[in-house]
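Rest of the complex left out; these chains stay put.
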Amino acid sequence: MSTTPSNIPILPKLKKESIRTLVAKGIRIDGRKLNEYRKIVIEPNYIPKAEGSALVRMGDTVVLVGVKMEVGQPFPDTPNEGVLMVNAEFVPLASPTFEPGPPDENAIELARVIDRSLREIRVIDLEKLAIIPGEKVWMVWVDIYVLNHAGNLLDASSLAAMAALMVTKMPKVEVSEQGEVKVDKSVHVGSLPLNHRVVTVTVGKLDEYLLVDPTDEEELVLDAKLAVSVSEDGRIAGMQKMGPGDFTVDEVYKAVNLALETGKELHSILEEYVAKR
Amino acid sequence: MKKEKPKLIREDGLRHDGRRPDELRPIRMEVGVLSNANGSALVEYGKTKVIAAVYGPRELHPRHISLPDRAVIRCRYHMAPFSTEERKNPAPSRREIELSKVIREALEAAVFTELYPRATIDVFIEVLQADGGTRTTGITAAALALADAGIPLRDLVAGVAVGKVDGVLVLDIDQLEDEYGEADMPVAMMPSLGKITLLQLNGVLTPEEFREALKLAEKGIKEIYRMQREALKKKYVEIKPEET
C-alpha cells in the first residue's frame, strides 16, 4: 500500500519562500541556473572485484553502482538472451529518512525506471550474452547503492549505472563437453557489449518554473517531477512523472525539451569519462 | 518459448481487433457496486476489468503517520491471482508496489486533502481481469469511487494508455499490443483542468512521436471523462469540476 509520505523533513517556511522567490528570478539557492547541474564526478572501477562499477558524485549526492556478471537461466520467452536485473538499495547510511529493510516504493520505482530505460532501447546487447542457448546465459546484475542522498537520486543513479556498464568486463567462461559451465572471473575477455547509452534527466516543476537536478531541499518544495530518459541519439527512452502534483500539457512539452537539451550535456560527460580511460 | 510476433496493424490500417488507431475499446462503467465501501466503481476497458473501492475519510492508525494539515491517501493496486494468463502470486510484486505509488500520486493531485487533516482516504484497486491498460482503467475506476464516496475533487481523473505498434501510434492498447508493441505510454489527466497527473513511458519514442502520442491520449481521456460523468449522473447529479 502506498501512503502519502509523513516522515519527510520539515523545511523552514522561510527557506521554502526564498527557494521559490529565487527560482522566479531564474536562480537557485546554491547559485545555479535553472538548467544547470551540480558538479558531476565519475570514478570508474570503484569496486575492482566487481565486473563493473562506478561512483558518481552529483554535488553532495553519492551513488555507487556495481555490476556483477553471473551465470543463470534465461527467461522462458527469450531463451537466447542474457538477463538484466536492476536493484536499488537506499541504505540507512545515506540519509536520516532511509530505514533499514527491503527496498521501499521509492527505491523500487527508481530501480524500475532505470531498468526500463536500459531495457527498452536495448542498451545492453543481451543477444550476445547467451552461453548455452536456452539453458545458460549471463545475468547482468546492476546494483544501485545510494551512499549519500542530497537530491536527484534518479539522475545520479542512472548515470552511475550507465558509467558502470561502460566499464564492465566479461569474465572468461568455458563450456565443457558435458555441458558444464566454468567461469573464471580473474580473466576478462573484452567488454560488455553495448548498443546505446542512456541518461536520465529529471525536471522539477515549481509554480510555473522548470529546473533540473534539484537538491534534497529543493525536492521538498517542488510540485512534481518528470524524469525523461534520453538516448545518445536524442530519442526518449522512458519517462516517469513523480510526485503528487500535476503538469499542464504545455509544461510537459517544455520539460521534455529541457530534458533532451540537458541530456546532451550528460552524454558529453559520459563521452569525456570514457575517453579519459 | 517466445511466440512469433503477430501482425498488429492489418493491411487495411486497422488493428488486430478491428479498431482504428485512435479508437477506444468498448468501455463499461458502473458506480456504487459494493455495499461496504464508502464509494466504489467497476470499470471495463474491453476485457480489462477493474473494481475500485474507497474507504474514508477515516481515522488513521498509528497516529504518527497522519499529517496535521491534510489527509493522507493510501492506495493499493493489486491483481487477483486469476486475473492473468498464468496465475499470479497474490503477494505484492515490485510492479504492483510501483503502480500503487504512481496511481496514488495521480489521484492525490485531484483530492482536496486539506479538508481532512489527520485522516486517511483509502483507495483499493483490484484488477479482476487483465488485458492491458490495468493501471489507467484502475485510475478511472478509483476517481469514480472517490466521487461516489462524496469526497470533494478538483476534477475527476481519467486515464488511458497510448502505444506504438508496428510503427503506428494507437489509443488504448490491449495486452497483445502491449506485449509485442514498441512503446506503452499510460497517461492520466484531470480532463477539464487540462492537467496531467500520471505519465509514464515504457519504450522508445522520438520527440515528435511523443507529442503526437500525448495528443492521442488527451483525445481518449476526454471521451472517457464523458463516460465517467454519465456513469455518475446515472447515480447522482452531475459532478462540477473546479474551474470549468
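Order of writing sets the chain letters: A and B. Residues in each chain are counted from 1.
We adopt the following convention: contacts are C-beta pairs under 8 Å (C-beta built on N, C-alpha and C of every residue); 3 or more make two chains touch, one makes a residue touch a chain.
A quick note: this is a predicted structure, and the numbers were derived from the prediction, not measured.
Peer 1: Stoichiometry for the complete complex in this file, please, as a label-and-count formula.
Peer 2: Stoichiometry for the full complex in this file: A x3, B x3.
Rule of thumb we're sticking to: only the chains that are shown with their structure count from here on.
Peer 1: What is the distance in Å between the mean C-alpha positions of subunit A and subunit B?
Peer 2: One centre to the other, that is 27 Å.
Peer 1: Residues of subunit A touching subunit B in their complex?
Peer 2: 1-4, 6-7, 76-79, 105-106, 108-109, 111-112, 116, 120-121, 224, 226, 231, 234-249, 252-253, 256-257, 260
Peer 1: Applying the document's contact rule, which stretches of subunit B touch subunit A when the two form their complex?
Peer 2: 1-3, 64-67, 71-76, 94-95, 97-98, 100-105, 108-109, 113, 120, 183, 185, 190, 193-207, 210-211, 214, 218
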